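Only a single protein chain was left out; the remaining protein chains are all shown in position.
Here is chain A:
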């Protein structure tokens, strides 16, 4: 199954850079087939608490779409809504042309899921996990056996095929969950924090695997707390807070729009005193814990003013998605 896709690789980047000329007449039909997930004014609450609030977004097929937001922002709830495991109280959800939740079962046939919490079958071996899961998609043992080697290779678990899941490390379990999500050759992957709790090696390995999936034309909806992950993988992002969309766009556009100038981080002194000192030279300053963040179009001036003061650690760097996230969702932790 994977082999078939590999035989005809679609370079997503090439498509993105050289859009085929589309005449207005084609556009209607094109839109329908190109939309993988569509949310229109979706609302969901638990009791009094509104968890998804008038949310609209569209994920084009072949795209990697990231959902960012603090804990409790509603990311996992959105994933459940897409799968039809939860019903919205208002709004419309369409996934791969199927109305959800009414026809979610048909959509799920073409979706792979990596849930936030691992739910592999601990009693079974790696191979048995794939077999059992394949059966849920109506596959026979033969069908599953045929594709198991390519899935294990994809997940770099060839040597663990007959190990029980309890013997696997966290990274291996995550990779097995990813392999399991691919068993039905899905068009869309829903990945809920696929790399949380993994060491940097394991995380880089997953990123590389996800990139390979994107180059095969899969659509990915990714939730994450790692800004680097979102910046690297996602074509577009949606930042959520308390179920509301507070920003949307490609990572670099967001960084330019929201920050747009170099950042100087200062720590080791009294941040309030330092803030007063550099404030006139910066476009914006912000204190987070013991660190002063200084957004300055002309960083040299700020550095010059801080020079000569001892005991400070000063770091100048380009703005990144973390700055955007912190700016949009507030630096201080709130409850």
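General remarks:
As a working rule, a contact is a pair of C-beta atoms (placed from the backbone, for glycine too) under 8 Å apart; a residue touches a chain by one contact, two chains touch by 3 or more; residues count from 1.
The rule is short, and it goes like this: contacts and distances are computed from a predicted model.
Choosing from "FAD-dependent oxidoreductase", "Gluconate 2-dehydrogenase subunit 3", "Amino acid ABC transporter permease" or "Nodulation protein J", the protein name stored in UniProt for the chain missing from the display reads "Nodulation protein J".
Of the options A:66, A:101, A:171 or A:194, the residue whose C-beta touches the omitted chain is A:101.
Which of A:132, A:287 or A:328 touches the hidden chain is settled by the complete complex: it is A:132.
Residue in contact with the omitted chain (choice from A:68, A:95 or A:113): A:113.
Only one residue in the set A:35, A:85 or A:261 touches the chain that does not appear here, and it is A:85.
In the full complex, chain A contacts the hidden chain through residues 46, 83-87, 101-105, 108-109, 111, 113, 115, 117, 119-124, 128, 132-133, 135-138, 184.
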